[in-house]
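Sending over a structure as structure tokens; questions will come in a sec.
With one protein chain withheld, the remaining protein chains of the complex are depicted in position.
Let's look at chain A:
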Amino acid sequence: MRGLQLSLDKGQKLRFERAFEVLESLSSKANSDASVIVADDISVNNEDAILKGHGTAEMNDRLVATLCGVVERVNKLVYVRPLRARYKPEIGDIIIGRVIEVAPKRWKLEINFSQDAVLMLSSMNLPDGIQRRRTAVDELNMRSIFEENGVICAEVRGFQHDGCLHLQARSQKYGKLKRGQLLTIPPYLVKKRKQHFHHLDQYGIDLILGCNGFVWVGEHVDVRDDMVEDLSDKSEKQKVKSWNTLGDEEVEAYTPPDTRQNICRSANAVRVLSTLGFTITVEIITEIVELSKSMDLEVHEMLGAEFYVIVAENEAERRSLPTKRR
């Protein structure tokens, strides 16, 4: 299995296989033989007018797949949903990217797409929150907003006429991500939902599931409007600073060990799930985190062979439950 190098003993191997057999039998009931590979025929009724979607092509009057994946039919449209492929942006997707270049008036971001994405200086809110024209001074100070190798959360704005992918970050929730971990997983495991930002209150962490397969797990930051923060507060803070042993900046840069552990725990949960190839949602991540806590596992033990087996069994059980209820 991809990226999975475990030394399983005999019992673990058997349990592993059993769990996957259950998963396989469950899915084969749901959709029978919708999986296709490159150059497989897709059976369509020739009398009906059909629309060829992505991953299909016409060859000798027959519809064939050009990708490995699953055939999906929506009314007249027939397309192949690829499994392992790079991210394909759609307008409005919430994504996470890494800055690779600071160019004139723009940042270039790596987002697991076939090209680099562009975030224009003009399509993001300035840190001071004021709406105004971007001046040359702003342009010179771009590195104070995002630097190279910084991790950023943004939204897909759309393709420009020259074919570039443009992003926007016009809200307080977007922007630089600090104090946490970035994980990269195959994008097909992230389901598009209404919510991609999650605040797990019980752990004090933020979880962002980027549609492009980049997952951010970090310390929770309160989204606050910087403009509201009044100036009188500042002077008070300075007073506090004088008789506080920890400096103001030090307090801000400090993450409590509990939160750090929770970040690592959730990150490891994502790692385990993605190597096993299971869909990743908040519910499942919290479930795995709780599972590891209830088992009294250390953070590093979550990447051990035994936990992989347990997660696989847990998933098999979870998926078999709702079908029984129906």
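Miscellaneous remarks
Note that in this section a residue touches a chain if its C-beta (ideal position, glycine included) is under 8 Å from a C-beta of that chain, and two chains touch if they have at least 3 such contacts; residues count from 1.
Note that in this section contacts and distances are computed from a predicted model.
Not every chain of the complex appears here, and the one that does not is recorded in UniProt as "Exosome complex component rrp41", selected from "Ribosomal RNA-processing protein 41", "Eukaryotic translation initiation factor 3 subunit K", "Exosome complex component rrp41" or "Signal peptidase subunit 3".
Contact with the chain that does not appear here is found for just one residue of A:Glu24, A:Glu90 or A:Glu148, A:Glu24. Although one chain is not drawn, the whole complex shows that of A:Leu8, A:Ile50, A:Val70 or A:Met142 it is A:Val70 that touches it.
Hidden from this view is one chain, which touches chain A at 1-3, 20, 23-24, 26-28, 30, 35-39, 55, 57, 59, 64, 66-70, 82-86, 110, 114-116, 163, 188-189, 276-279, 315, 319.
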